[in-house]
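Report on the structure given below.
So, chain A:
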Amino acid sequence: MNDPAVELLGVSRWFGGEQNPDDRVVAVNSIDLTLRRGEFFTLLGPSGCGKTTTLRIVAGFEDPSEGQLMIQGKPMNDVPANRRPVNMVFQNYALFPHLSVVDNVGFGLAVRRVPAAERRRLVAEAMALVQLDGYEKRRPSQLSGGQQQRVALARALVNRPAVLLLDEPLGALDLKLRKAMQLELKHLQEQVGITFLYVTHDQEEALTMSDRIAVMRGGDVLQIGTPAEIYERPADRFVADFIGESTFLETTVEGVQDNHLVVRLGETRMGARVNGGRLQPGEQVTLALRPERISVASAKGAGSTGLAGSVNEVVYLGTDIRYVVGLADGQRATARVQNARGQQSTSLKVGDAVRLVWDPEDALPLPDPPEGPSQG
Partner candidate 1 sequence: MAPPSLWLVLLLVMPVVTMVLFTFRAGSFGQAAQQFTLNNYAAFLQNQPFQSLLARSAGVAAIVALLSVVLAYPVAYYLSFSAGSRRFTLLTLIIIPAWTSYLLRVLAWKIILGSGGVLNTVLASLGLAADLGSLFLYNRTAVIITLVYTWIPFVALPIYAALERIEPSLFEAARDLGARPWNAFLRVTLPLSLPGVIAGFLFVFIPTVGEYVTPALVGGPRGIMYGNLVQDQFLNALNWPMGSVMSLAMLLGVLLPILLFSRFVRLTELAGL
Partner candidate 2 sequence: MLRRVPWGGLYFLVLTAFLYAPILLLIVFSFNDSILLTFPLRGFTLRWYQALFEADALLGSVVNSLMVGVASSLVATVLGTMAAIGVVRFRFPGRDAFLALAGVPLVIPAIVLGVALLILFRQLVDVQLSLWTIGLGHVVINIPIAMLIVASRLIGFEDNLEEAAMDLGAGFWETQWRVTLPMSLPALLAAFLTCFTTSFDEYAMSVFLAGTDPTLPIYLYSQLRFPRRLPHVVTLTAVLMTLSIGVLFVAEWLRRSGERTSTAPEVTA
């Protein structure tokens, strides 16, 4: 069977506006998503972007206002939540407080009237998978947050769903535990091979765990891609800003030379990537650069290559040093330098004159206006 695990075709969800469509509050705006079998797919975006609503539409707790939902090639729009081949790990775990751990985990099996012996075996398997052996008889109130989370996971996985839905499951955990669980979840998914649909607002989490990410905002999907694609080639200003850190520079196009775009900032010419090649000389374009791809050097030794500026701020981050550099035309550029031995760029001070240099492939011109659908 080659059907994708999940397909959303033109799915929208709005509220209100029965009299007048203009009054509608749109939570999800005609999105198209295809999840491949066995992949770890993440919906990433700030709160209110529609990611949770989308998840709940797949689960069956919300009906789409329009569009088609398919799971493993079968249409699901009219199938009630309890009959869909999906299971959900809730943000607050939603463990049944009146049942023991083993009864919680086996709930879905009991509902499907799986015989007791078989049920016991499957539950034991699931609990071993999440490393909760020995906790069978406990009640949820007797478990820590991390343990409750594992129970929720086991309870969903034991049913071997076609897709596992996870609604910000790590949000309630402290930082260290969260980071450990991120890796665990990733390994678990690889081990079990089930398609994961994961929702989070934490971009680092998304980058760590996902095979592919869909960045959402205001009900729209802005870009779909692998972590590397999203990070290195953000589709627009929002994605570039939301994922990691970016430096944005307003520049004027001069032309194309040696397969690179040439732009002008003040009096200096710098190189950038040609991105679709529809820019005309004289046009304004915003360049997006990752701070770690901008190198900073003291102006004294560098000669006259690079963008001239002076250091406004120095922030010591332990692993890196972050410099905020003020340019002649008033713009500011953030650059990061790794805090390694022998790097003379780590000892710059506020007020120092510096030169910024980058590889043209690392400067991405972003289209104007900033809101635009992705090229995936």
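Regarding candidate selection, all candidates are chains of the complex that A comes from, given by their letters.
Please note the rule applied: contacts are C-beta pairs under 8 Å (C-beta built on N, C-alpha and C of every residue); 3 or more make two chains touch, one makes a residue touch a chain; residues count from 1.
Just so it is clear, the model here is predicted, and its values are computed rather than measured.
J.: What candidate from 1 or 2 touches chain A in the complex under consideration?
T.: 2
J.: Once bound in the complex, which stretches of chain A touch candidate 2?
T.: 59-61, 80-83, 86-88, 90, 92, 94-98, 107-108, 111-112, 139-141, 155-156, 159
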